[in-house]
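What you see is the complex with one protein chain gone and the rest in place.
Per-chain numbering from 1; labels A, B and C assigned in written order.
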Amino acid sequence: MAHGYLGDKAAHLARLKRIEGQVRGLHRMVDEENYCIDVLTQVSAVTKALESVSLALLAEHMEHCVVEAARAGDEQAGVKIDEVMAAIARLVK
Amino acid sequence: MAHGYLGDKAAHLARLKRIEGQVRGLHRMVDEENYCIDVLTQVSAVTKALESVSLALLAEHMEHCVVEAARAGDEQAGVKIDEVMAAIARLVK
Amino acid sequence: MAHGYLGDKAAHLARLKRIEGQVRGLHRMVDEENYCIDVLTQVSAVTKALESVSLALLAEHMEHCVVEAARAGDEQAGVKIDEVMAAIARLVK
Partner (left out) sequence: MAHGYLGDKAAHLARLKRIEGQVRGLHRMVDEENYCIDVLTQVSAVTKALESVSLALLAEHMEHCVVEAARAGDEQAGVKIDEVMAAIARLVK
């Protein structure tokens, strides 16, 4: 069963590359002793970018893996939904 | 007025370097087509690591910059608290 | 299609009744001029209780409504997943 996100693999990789760059930028801000609030603002921006990655991956997982499991039977559906709910709880907490 | 976090500059830089590595690890997980839920779990871990960076920076900012501004007078205190409340709102939202 | 949460309706009603009582308790704390931090601690407790209600409702919605829609066909599944992803985004943001 191909993972849901593979259809958007290139877009995810590009996003993560940008986020990696943003974190390097944070490192530079601290190294160059930028003002605390400016660093905090940038940390929030990186967190938001990660949030978007999570929601995109989650949607694709639901559209493919959860739907396929639902069609395969109650047991597979139950396992898949428990798993995705645990991932959602981590996102929310 | 030296920024609050400079006393822990090395620790912050090390943390951010680790987070940069974690994001690179995420990139590799997607590139190697790991299971969606495993990628989501790692995204949550990176988000939590960033949360810790934010709270540490915020505490040091409060202990130094906010306290100094409070002692400098009502106007400086007001400006500094409005600024830090905006940063906290971004963290909470 | 009966809603997913109806199997646990009594439990949800009891939880919401408790949360209503907690909010009344917050009102009393402010009215009796309790210390700010103690009020904030109680607000966080109410927020956590609401979070649990959300995650429980979401799980039941997934187990019933989303699974049924997945089995009914691609179009129904798509509508249902868009809807649940919007709810998750509101929870996460």
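Note that in this section a contact is a pair of C-beta atoms (placed from the backbone, for glycine too) under 8 Å apart; a residue touches a chain by one contact, two chains touch by 3 or more.
Fair warning: this is a prediction, and the values are worked out from it, not measured in the lab.
Visitor: Can you pull out the displayed chains that the omitted chain is in contact with?
Guide: Within the full complex, the chain left out of view touches B, C.
Visitor: Write the list of chain B residues that the hidden chain touches.
Guide: Touching the missing chain: residues 51, 54-55, 58-59, 62-63, 66-67, 70-71, 77-78, 81, 84-85, 88-89, 91-93.
Visitor: Please identify, in ascending order, the residues of chain C that touch the omitted chain?
Guide: Spelled out for chain C, the touching residues are 3-6, 9, 12-13, 16-17, 19-20, 23-24, 26-27, 30-31, 33-37, 39-41, 43-44, 46-47, 50-51, 53-54, 57-58, 60-61, 65, 83-84, 87, 90-91.
Everything that follows uses one rule, which is that only the chains that are shown with their structure count from here on.
Visitor: Which word fits how the chains touch one another: line, ring, star, complete or other?
Guide: Line.
Visitor: Taking each chain's centre as the mean of its CA atoms, how far is chain B from chain C in angstrom?
Guide: 29
Visitor: Give me the residues of chain C that touch two or more other chains.
Guide: Each of 93 in chain C touches at least two other chains.
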